[in-house]
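Heads up: the structure comes next, in structure tokens.
One protein chain omitted, others in place.
Labels run A and B following the written order; every chain starts at residue 1.
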Amino acid sequence: MSEIAAVVVIGAGPAGLAAAAEAARGSDRVLLVDAGPRLGGQFWRHGAKDDLPQAPAPRWHHGWDTYLELRTDLERAEAAGRLEHLASTHVAALDVREDGLLALHLALSPTGEQLTTLLAETVVLCPGAYDRQLPVAGWTLPGVMAAGGVQAFVKVQEQVPGRRVLLAGTGPFLLAAAASVLQAGGEVAAICESGDLTGWVPRGASAALVPGKGREGAQYAALLVRHRVPYLRRRVVSRIHGTDRVESVEISRADDRGAQVPGTAQVLEDIDVVGLGWGFVPQAELLLQAGAASRLDVDGSLVGVVDGEQASSVPGLFLAGEITGVTGASGAVAEGRIAGRAAAGRVSGRAAESSRKDASARSRHRLFASAMHRAHPAPAGWADSLDEGTVVCRCEEVTLAEITAARDELGARDPRSLKGVTRAGMGMCQGRICAAAMTCFGTDPLEAARTTAKRPFALPLTLGTLASAEEGTE
Amino acid sequence: MTSSPAPDDHVRITVDDVPLSVPVRRTVAAALMLEGRQAGWRVTRRAGAERGLFCGIGVCYDCLATVDGRPGLRTCLVQVADGMDVRTGTVDV
Partner (left out) sequence: MTARGTDVLVIGAGAVGAAVAHYCTLQGLSVRVVDRGAPGGGTSSRCEGNILVSDKERGPELDLANYSLALWHGELAEHAESWELERKGGIIVASRETSLVSLRRALTAQREHGIEVQEIDAEALLALEPHVSPGAVGAAFYPDDSQVMPMQVVAHLLALARGRGAEVLPYCEVTGLMREGERIIGARTTRGDLPAGAVVDAAGPWAARFSALAGVHLPIAPRRGYVMVTEPLPPRVFHKVYAAEYIDDVGTSDTSLQSSPVVESTPAGSILIGSSREQVGFSDAISREALQRIAANATALFPFLRDVHVLRHYHGFRPYSPDHLPAIGADARATGLWHATGHEGAGIGMSVGTGKLLAQALAGHRPDLDLDPFDPARFGDAAPAGGPR
């Protein structure tokens, strides 16, 4: 590997794996940087033994064959000296330099130690996404998790983080999370879906665009029926009870805004894990650090603006996967392929050969995703009947009452002012978890989304690390 | 067949001085939950409330503990290792 990489792919999930595999066909200086110890990202997250030769496909995984193909491609490229994989490495910051090169500031994950700088001619940013969260009374109790966290736990531990799980929020991912709980031997008390799914038939017209999604949905449905898991529509969690951990959960009907309807509460006893998720939030901090153009997607996510080659507004910076709009793994693979080819093509000066197959897959998945997002909106009315004492910012323990007081009495009318006055979003997670809630207090949704996604470091770094940063290549 | 440890091998860690035997595939968070039988292990500054695993993927910084003397580590991202020392409670540098 020479000093300046031709293509650096950030993230080894579906988009990143595909981007790295394609880039390595067109370039021999490709670097794949990923925070995880193993390839796969969140979607194909797995344990060490799943990578052993002849290991069976983990039963909670979809598209495992695609993963194995991509992994094989990467292993070949690595053996040929065209690609290097930096595992357990987090990109803490991404700068665009005056000479047009991109500077990546890398630190070890998860400790944030050993800061080094890497220069790249092009970067394919595939940072993925995490569960969108909205506050609910009792959600800080141990046992309450992100729905994605429940599934991630199953994928590596091959066990459920508790015994009886309630999944709540919105979107088809709740079905996938429920299925993995069942497959790992857990019990699912119910799935609460805030939407009413009018106009959304998973096996209907939109699903025909992407047959794989239809099959996946049908498998989940069969599994849920077999285990008699209630799938409750227009139902939200209105309060989670417990003294030092989750014990029971109160669910209520949801109105058209997704707000809990007072007086409709019903208590589900004997719950020890609650998995919450309202869709996904792309990790946008590196996108914003680089100064790339962004926009709001159908689901309210802040995403990067890309052209047909997945190029962002910053020369040399390509985007693939959820950062361009939450579309799921298959769409991400298509985008990753296009981006990886385009990035290598930019470096070599040879125009990338466009693949009609990838482009068509990309548009089908995007169409499917926007139909899905419209059917599963994150409820605008989440705060309507919320207990005033509910913690909104988990890190700094800022309550809804404190936020509304700052808004009404002190005139703080946007997330940044509210952060300054109440500390909401100032804590360890740097507003990642409360961002969806805090943007609702802004008057300009796009500006609010950009403000809450702006983080100068993508992970905390120690001062000792910062003091001894190796900025040798600059 | 090989000399590398089988994936279901166990390692020994200590959690607040209590020894635990846990499968090698565990993250520290999972070991705390499954073998340590703890739901929460970090105490918040303001309410003094317990927190445990939330996002599960390194985003929320709720599951922090001190591992081998290193404070503030996200236990959902740290893989157990033989002889590892885990300290829970208030994260204190």
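In the analysis below, a contact is a pair of C-beta atoms (placed from the backbone, for glycine too) under 8 Å apart; a residue touches a chain by one contact, two chains touch by 3 or more.
The structure displayed is predicted, hence computed values, not measured ones.
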Just one of A:D28, A:D51 or A:D95 touches the chain that is missing; which is it? A:D95
Among A:A222, A:A351 or A:L410, which one is in touch with the chain left out? A:L410
Identify the residues of chain B touching the omitted chain, counting contacts across the whole complex. 45, 70-72, 90, 92-93
Residue ranges of chain A at the interface with the undisplayed chain: 93, 95, 105, 112, 117, 289, 396, 406, 409-414, 416-417, 420-421, 423, 426-428, 430, 455-457, 460-464, 466-469, 471, 474
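Assume only the chains that are shown with their structure count from here on.
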Would you mind pulling out the distance in Å between where the CA atoms of chain A average out and where those of chain B do? 23
Of chain A, residues touching chain B in the complex: 35, 37, 42, 47-49, 52, 109-111, 130-131, 140-146, 148-150, 152-153, 156-159, 161, 244-246, 272, 394-397, 427-429, 432-433, 460
The answer for chain B against chain A in the complex is residues 7-8, 24-27, 30, 33-34, 38-40, 44-47, 49-62, 64, 70, 72-74, 76-79
